[in-house]
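Scroll down for the structure; my scribbles are underneath it.
With one protein chain withheld, the remaining protein chains of the complex are depicted in position.
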Amino acid sequence: MPLITMTTDFGMSDGYVGIMKGVILSIAPDATIVDITHDIQPHAISQAAFVIAAAAPYFPSGTVHLVVVDPGVGSERRAIAVQIKRTYFVAPDNGVLTLILQPLSGNPPPAKIIHLRRRKYWLPQVSNTFHGRDVFAPVAAHLATGTPITKLGKSIDDPVLLDLPRAQQNLDGSIEGHILYVDRFGNLVTNIPASWLKAEVPWRIEVAGRVIDKLSSTYADVQRGQLLALVGSSGMLELSVREGSAALMLGVGENVPVKARPVSQD
Amino acid sequence: MPLITMTTDFGMSDGYVGIMKGVILSIAPDATIVDITHDIQPHAISQAAFVIAAAAPYFPSGTVHLVVVDPGVGSERRAIAVQIKRTYFVAPDNGVLTLILQPLSGNPPPAKIIHLRRRKYWLPQVSNTFHGRDVFAPVAAHLATGTPITKLGKSIDDPVLLDLPRAQQNLDGSIEGHILYVDRFGNLVTNIPASWLKAEVPWRIEVAGRVIDKLSSTYADVQRGQLLALVGSSGMLELSVREGSAALMLGVGENVPVKARPVSQD
Partner (left out) sequence: MPLITMTTDFGMSDGYVGIMKGVILSIAPDATIVDITHDIQPHAISQAAFVIAAAAPYFPSGTVHLVVVDPGVGSERRAIAVQIKRTYFVAPDNGVLTLILQPLSGNPPPAKIIHLRRRKYWLPQVSNTFHGRDVFAPVAAHLATGTPITKLGKSIDDPVLLDLPRAQQNLDGSIEGHILYVDRFGNLVTNIPASWLKAEVPWRIEVAGRVIDKLSSTYADVQRGQLLALVGSSGMLELSVREGSAALMLGVGENVPVKARPVSQD
């Protein structure tokens, strides 16, 4: 049974997402559709880029991920489908797949990228304002039913990529990164990979003028309402408040710098 | 595999929708259930009428659409099921199916309308406050498993219909309509069908004291933050702001008048 996920900024109040599911199930009646989220901030491409990159590894091989945050709908921006091993992505070519094509840690995976051009796999009538329904949903459904990706258009090698801030390691061992994402609980997810934070070294974390003097391993290491730094569920350094909101406590959000320093132990 | 959609004002926070799905899957274990929306404003019958009419055409033949916005639950209002070709609707008889029975453009389709009376197809115990669970969900599930609609009750021909504003064409060629729906992006969907706006004629659109001096074909025709008028994804005239909110810019909402005038070209 083919699996299709959806990540959009359409919200759930207007029925747009339901319409896309109707289109998918008309073409692929046996598909299982999973909502990753429809609450990306309107037009927030980088937010969707983070969410799909965090979620995709937990889905089985063969899954088709439909990612539609598309402020340029109706313009000349391209529509693309991407294959990495046996996982597929369908999206506007606006950088929303940046962290799939260039992960924050590890090497870029080999990817086949197709510029969607074959109208045969779209709805017969294509509007200028809702390619989620008219182009992306039908293409995802066709991929899910086994249409080879190469039938959907021509191969390209110059996808649009966002210039997202990357963490860097300095000569003195310190790491400079940024807050990448703020979640519903007010957790601040940074772009500093856990693998950079050697466990045997004590670390001190600095953010927004505050110093956190160690890396915790779990929320329960601190009292309720206290700020802590730990490796979060996405494998990145996170700043959290136990049963509270680090975003509210610190008054910070995306793109704010975060520094991690190894503490000299002599 | 039978397909059932749901459109309600129940929200997703209280579990009411999940309960209805439990009832459906107890009767029709193989059903695929698609949420169109559960975020209709509480008791906003006309809003639900628009959303289901926009969504239904994108679902395959055989789909059962469950529409429960039901301020009159427990009163004498009737419950109905409607068959149009091979598509089914189950709803309270309060006008929520008005735009299914009387589309904004085109002729009313032939419809079989059944007053739900046969308690055999309901839950054994029927509350006075939650017919979504006790009446509508089980009836939708029975339709999805192949129960003929005529078994559910007696045929009627006087369904409740809302007196929704209809656009009108004047002798001078101008069109008077209204804003019908405001979506999450702040797009203002009018009740003026695209087919009335002849492409070869230049149009001028008036709303809330503002004049938009042409019909655009896509958001990209204007600069970011600029107001435009175009044919939207539901096939109606829409007013939008590129990467912004027309509702916020104009400060208007449902039922506000919109006028379209052909521009004299001599």
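Note that the chains are named A and B in the order they appear, and that numbering of residues resets to 1 at the start of each chain.
Just so it is clear, a contact is a pair of C-beta atoms (placed from the backbone, for glycine too) under 8 Å apart; a residue touches a chain by one contact, two chains touch by 3 or more.
Note that the coordinates shown come from a computational prediction; the quantities given were computed from them, not determined experimentally.
Asker: For the chain that's not shown, point to the residue among A:T5, A:Q83 or A:N128 touching it.
Answerer: A:T5
Asker: Among B:S26, B:S105, B:S195 or B:N255, choose the residue that contacts the chain missing from this document, as touch is defined above.
Answerer: B:S26
Asker: Tell me where the left-out chain touches chain A, residue by residue.
Answerer: 1, 3, 5, 7, 12, 32, 34-40, 51-52, 54-55, 58-60, 63, 183-185, 217-220, 230-233, 238, 240, 243
Asker: Spell out, residue by residue, where the missing chain touches chain B.
Answerer: 10-19, 21-23, 25-26, 29-30, 33, 42-43, 71-76, 127-130, 133
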